[in-house]
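Not every chain is included here, but those present sit where they belong.
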Amino acid sequence: MKTKEMLKAHPAEPLIDSQLLADCINACFECSQCCTSCADACLSHEVTDDLRDCIRACFDCADISSVTGLVLSRLTEATSDMIKTQVEACLAACRECAAECEKHADSHQHCAICAESCRGCEQACIAVLDAVGTVV
Amino acid sequence: MKTKEMLKAHPAEPLIDSQLLADCINACFECSQCCTSCADACLSHEVTDDLRDCIRACFDCADISSVTGLVLSRLTEATSDMIKTQVEACLAACRECAAECEKHADSHQHCAICAESCRGCEQACIAVLDAVGTVV
């Protein structure tokens, strides 16, 4: 990912620390890839009720984290309410998806990796929200 | 849009009124299309600072409303925190984008139509959040 370089080359200075912002953007894209891949992998097993919840959480989290990565890539001018709430939605999605995947982490390696990625994205979202809070 | 028919054909009963849910899903997709189209139309004019803010708001709102429409299309089992927060993000996005577009509604017809669509989506999100509130 060239996120950090892109933020540096942008004419506007981001309102929050650019390393912290780049980390969150990258975490969002990684999380979206892992969740998409994990849902597909889950689908290859026999789909029990428990795994059904996992697949659904993965799909929602993939969509939400992907869009959050895009929105944050445009966080150049102001920290608006819209961006803040979208990061909160991403935080909630990562938390729920991680909790689902952790239930299957022992039996499915893809759930273990996906949960780890969701937890990383959750932390990165918290860091961005904290930084935004000190600015606004 | 065949949203209402699809919800009816789904084996699970949505937790909130299906007409209200279908209305919100359709409003999200319409809003995403209008915002994408409006940003592109704005770009065809001479881009002043004011229009710059409008283009950015349109792009964020297009991405956020589109993903909210997808997430709501999977609102079949439970009303989770993740879905609720995503609808709140959509509500914030529609509100901000409408406010930007309304500034140019007199000079640009595409901004007037886009603002109307954002306001419609804002109302539909409020209705879904109210309904979810009575369930959870």
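When the chains are written out, they are named A and B in that same order, and each has its own residue count from 1.
In this text, contacts are C-beta pairs under 8 Å (C-beta built on N, C-alpha and C of every residue); 3 or more make two chains touch, one makes a residue touch a chain.
Source: prediction; values computed, not measured.
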Worksheet, complete the sentence: With 2 of the identical chains shown in place, the whole complex in this structure file contains a total number of copies equal to 4
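The rule is simple: only the chains that are shown with their structure count from here on.
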Discussion item. Suppose each chain is reduced to the average of its Cα coordinates; what separation in Å results between subunit A and subunit B?
Written reply: 21
Practice prompt. Would you mind writing out the residues of subunit B in touch with subunit A in their complex?
Written response: 53, 56-57, 59-61, 63-64, 66-67, 70-71, 74, 77, 80-86, 88-89, 91-93, 95-97
